[in-house]
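Read the structure below first, then the notes.
A single protein chain has been omitted from the complex, and every remaining protein chain is retained in its original position.
== subunit A ==
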Amino acid sequence: MFPELNSILSSSPENFTEGEFILLSDRQADASFLIHHYLTFYLRARCRVCFLGLVQSFSHYSVVSQRLGVNLTQAKEKGQLVFLEALKASPGVLLGDESSDKTAALDYLRSPCPELRGLYEFVWNSLSRAGGEDAAESWGPPVLIIDDLSVLLSLGVSAGAILDFTHYCQATICSQLQGSMIALVRCDDEEYDEDEESSNYLLKALSHQCSLSLRVEGLSTGYCRDIHGQVEIWWRGRGIKNQRKIFQYKVHDKGASFFAPGTSRAVL
């Protein structure tokens, strides 16, 4: 996790808001560094985490988390982390191999009209038993992390089906179980907002559902080696609680630094 981001968001593994739906998004940039932040944050906070690995393999997150001081393999063995290796299982499912994964979680790859009910059931089964029958330790609130939602559009799942899925997840995990949900949506400038199957449409709809939004964008002035982009943080509360702030950021080998626009060390 990134200490600077924690202080900006006024949260820490010992003290964080429950029941949050955090929406991460990017445009002309890559917000996946925030996924690593939240994964390590909630594991440090001793929450039970269900991670849907739709775009990268477990070993990728494991190596990065190691650098950030969290051991994913251990967390998986202890039962704290449930990781769905959706990416690696996909060729077998798509080609209808005999030996492939038969679980309903990957149904969105199978059926002629792909939908996500099977995936939702997987999430529910992973997180609904908060303590676990055989758990020696009881974990904190359940957390769902999805990396990422927009790849489902590339696989032929409709935006409507994705929104249904997130709605069900939010209702169960955030409202019912008082846990949190973090999802990443990746967008492009080339897509038209009116296109109902575009990431932009998905992003708009999810922005209304979320309680906290972090939008990562490249700099409007173009590529810069020392400033990788900017993050707009939007606390979607009511009245005074509704506020937006913009920070510029730079990602390092072992973390990320955030600073007010124009105050990068490279510039000052």
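Heads up, the rule we're going with is that a residue touches a chain if its C-beta (ideal position, glycine included) is under 8 Å from a C-beta of that chain, and two chains touch if they have at least 3 such contacts; residues count from 1.
We take it that contacts and distances are computed from a predicted model.
Novice: Match the chain absent from this complex view to the correct UniProt protein name in "GATOR2 complex protein WDR24", "Elongator complex protein 4", "V-type proton ATPase subunit" or "Aspartate aminotransferase".
Specialist: Going by its UniProt entry, the chain not pictured is "Elongator complex protein 4".
Novice: In the full complex, which of A:Val64, A:Ala105, A:Val123 or A:Ala161 touches the chain missing from this view?
Specialist: Reading the full complex, the residue touching the unseen chain is A:Val64.
Novice: Looking at the whole complex, which of A:Lys88, A:Lys204 or A:Arg265 touches the chain that is not displayed?
Specialist: A:Lys88
Novice: Identify the residues of subunit A touching the omitted chain, counting contacts across the whole complex.
Specialist: Touch set of subunit A with respect to the missing chain: 30, 33, 36, 56-57, 59-60, 63-64, 67, 87-91, 94-96, 109, 114, 150-151, 153-156, 186, 188, 190-192, 195, 197-199, 223, 225, 228, 251-256.
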